[in-house]
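All protein chains but one are shown in place.
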Amino acid sequence: MTLITALIILGVLALIFGGILGYSAIKFKVDADPLVEQIDAILPQTQCGQCGYPGCKPYAEAIANGDEINKCPPGGEATIKQLADLMGVEPKPLDGDHGVEDIKKVAYIREAECIGCTKCIQACPVDAIIGASKQMHTVIIDECTGCDLCVAPCPVDCIDMLPVKETPKTWQWDLAHSPGEQLGDIPIKQVNS
Amino acid sequence: MIDANNVVQQITKGQLFDFAGGVHPPQQKSLSNTTPINTIAEPERLYIPVKQHIGVQGSIRVCIGQNVSKGEPLTTSGNPFAVPVHASTSGMVVEITEHPSAHPSGLPETTIIIEPDGHAQWQLMPVITDYFSEDKVTLLERICQAGISGLGGAGFPTHIKTNPQKPVECLIINGIECEPYISSDDRIMREHAWQIKQGINILRHIINPKQIIIAVEDNKPEAMDAIKTACIDDTSITIANVPTKYPAGGERQLIQVLTGEEVPHDGLPIDIGCLMYNVGTCYAIADAVLHGKALVQRVVTLTGQALKAPQNVWALLGTPIHHLLTVGDYDPQRQRSQKVIMGGPMMGFTVHNDLVPVVKITNCLLVPDREELPDIQDERPCIRCGLCADACPAGLLPQQLFWHSKAKEYDKAQAYNLDACIECGACAYVCPSEIPLVHYYRKAKSDIKHQAAEKEKSEKARERFETRQARLLADKQAREEKHRLAAEARKKAMEQKGGSDAKDKIAAALARAKAKRAAAQTNKDAEE
Partner (left out) sequence: MQFSLSSSPHNRVRRDTSQVMRMVCYACIPGILAQTWFFGWGTIIQISLAIMTAIVTEATILELRKKDVSRGIRDYSAILTALLLGICLPPLAPWWLIVIGTFFSIAIVKQLYGGLGFNMFNPAMVGYVVLLISFPISMSAWLPVQSMAQTPYDFIDAFTVITTGYSQSGYSLVQLQLGVDGITQATPLDAVRTGLLSGMTYSETLSSPIFSSGWGWSTGWSAVSIAYLLGGIFLLQQRIINWHMPISMLAGVVVTAGLLNMIAPDQTGSIPFHLFSGAVIFGAFFIVTDPVSGSTTDKGRLIFGALIGFWTVIIRTYGGYPDAVAFAVIIMNIAVPLIDYYTQPRTYGHQS
């Protein structure tokens, strides 16, 4: 008798809690961004293709399907760390096969040498180069992601990737950029130039 | 919104409020405030950066080799946020180049270099003596043309600030100068109180505030007396004697001291009905309106024990600091490593070299000797003593901000209101572990700003990429559609030409091939 009572009580409890769980699963459902969107939001959107995929979105899809997270050189360590946090895996060093982390650069066309072939325009993943056939081309600096994709197609090699110039406005308080000794945990204080 | 009449009543009764925290660093004002403001010889070259304010840079309207007069504008722009810069003296433009900036980064900025001709020939704007009958817009335009931006430190364009879209209860004139060592405002109040008063009158005419308060810290009794004398027959101006505490001169702190109200964190003083001007700005406004002079010079305090002749000087904007160091009789032997601070010991920054020019916001050059402001040691671990929180005038928890800034957990740092930090340095001043707290915050803030900009940029790149992909896809589909239609048209044409004949031929060929295959199969089976 006791056994049966116990079974019944446990059964009823199981039903009740099952019901509550089921209800809350529907009621409090978290509408998370689909994983691909979240990954895509972390990627730097240079669309450079160094990862081996034709753009950031395809790479995001590949990561969601289990590809490695360390194939994005423009994003570098910071992106890998964020991806690792999102995917719940250990951060890895950047995969050297896909390139190395570099300072930010943008493309400049030496306009006098441009022959107007439009090859770079076709290569640019973000439509940041304007120009027309047989006309000089130019880069919209603000839109350029520094992906490098326009350099190779240029038949006359007139595209330079130049580092983005630091201005007082974009300066990030790196007093240590001035050469000199460095003290403490952060590179500041007595910096002799 | 404050009630100006109430505020003034309280101030006349001697009641002031207090702000949280604050520190009392040694004042050291007497080093430089005992002698009158000195007029000094022109330097050999003037380095005038084309942008010296917060806002938009104008376009250069002079060319190399051109002769300019004193007060002649060097830049021009139609943008309301652009403030022109002027030739500080007459001479020739010898170079327009990138020159180290008067900024902590020392990064080069576009600078116009002028060689003075020694005549100091003015090009004055028309004098407006009867400003009472002038309308607001004319006066605002004059303030803008004279190149006036806040001389207190922020460098916000004055004509923008002076054109508020909300009613002004209280016009506050800031003569606090709470940073130790600096005495430029002190001296200008002592010597030019009357012209400051005229500047205030002009502002009153433009803004039409309910009340005007001039706030002076109680460590400057002479300046206070001078201001009182200047305002003696003007009962509409209230003078507040504010107790000395750093940073009482901070805009938000001073408003709290005078009114007891706080400026909302996401708002401006005007949101509670206050507008604040530095005394130097008032002086410059009077100069611009009543004398037609553009802003070409300002008072700069030269101080510190490494100067043998500390003093205040009228420095032309663009004067390289080596010239001022010569005036102050700089003795490099008194320093362990050569170091010059632009601004005060709490918020000033070190300049990169001696060619950095004086700009509109330069109020002080501090050249400490080796004992005075000792080189900062390596930081020690934070012991959570909480002295920083006690000193913070913004009511923040500096050590929490420090943990999160150091660990680059910027979202948490922002949750502790990192952006409410005014970088006054009170926390780092009291820190027994000598942690450069403010530097961590500045780094974190600039990182956050940088990340936001990056994010915005990548968002834009993604949009452009997706638009492009969509366009390419549409192009491809359009092309395929075109091909398909063309193929269909060809087929149709063929059908029309050959009729059913062609179809029969194909069917016959197929039947033949089938028969052949079947035969081959049977042969194979038979062999087996």
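Going by the order they are written in, the chains are A and B; count residues from 1 in each one.
As a convention for this text, contacts are C-beta pairs under 8 Å (C-beta built on N, C-alpha and C of every residue); 3 or more make two chains touch, one makes a residue touch a chain.
These numbers were taken from a predicted model, which means no experiment stands behind them.
Student: Out of B:50, B:94 or B:397, which residue would touch the omitted chain in the full complex?
Tutor: Hidden-chain contact among the options goes to B:397.
Student: Write down which of B:91, B:116 or B:345 is the residue touching the left-out chain.
Tutor: Within the whole complex, the residue contacting the unshown chain is B:345.
Student: Looking beyond the chains shown, say which of B:134, B:262, B:331 or B:369 touches the absent one.
Tutor: If we include the chain that is not displayed, B:262 is the one touching it.
Student: Where the complex has a chain not shown, which of B:237, B:428, B:444 or B:461 is the residue touching it?
Tutor: B:428
Student: Tell me where the left-out chain touches chain B, residue by residue.
Tutor: 19-20, 23, 25-26, 180, 252, 256, 262-267, 322, 337-341, 343, 345-354, 366, 368, 373-378, 380-386, 389-390, 393-397, 399, 416-417, 420, 423, 425-426, 428-434, 436, 438-439, 442
The definition used in the following text is that only the chains that are shown with their structure count from here on.
Student: Which positions of chain A touch chain B when the two form their complex?
Tutor: 40, 43-47, 55-57, 125-128, 143, 145, 166-168, 170-173, 175, 178, 183-186, 188-190, 192-193
Student: Give the list of chain B residues in touch with chain A in this complex.
Tutor: Listed in rising order, the residues are 101, 103-107, 109, 337, 352, 375-376, 378-379, 406, 436, 439-440, 442-443, 446-447, 450, 454, 457-462, 464-469.
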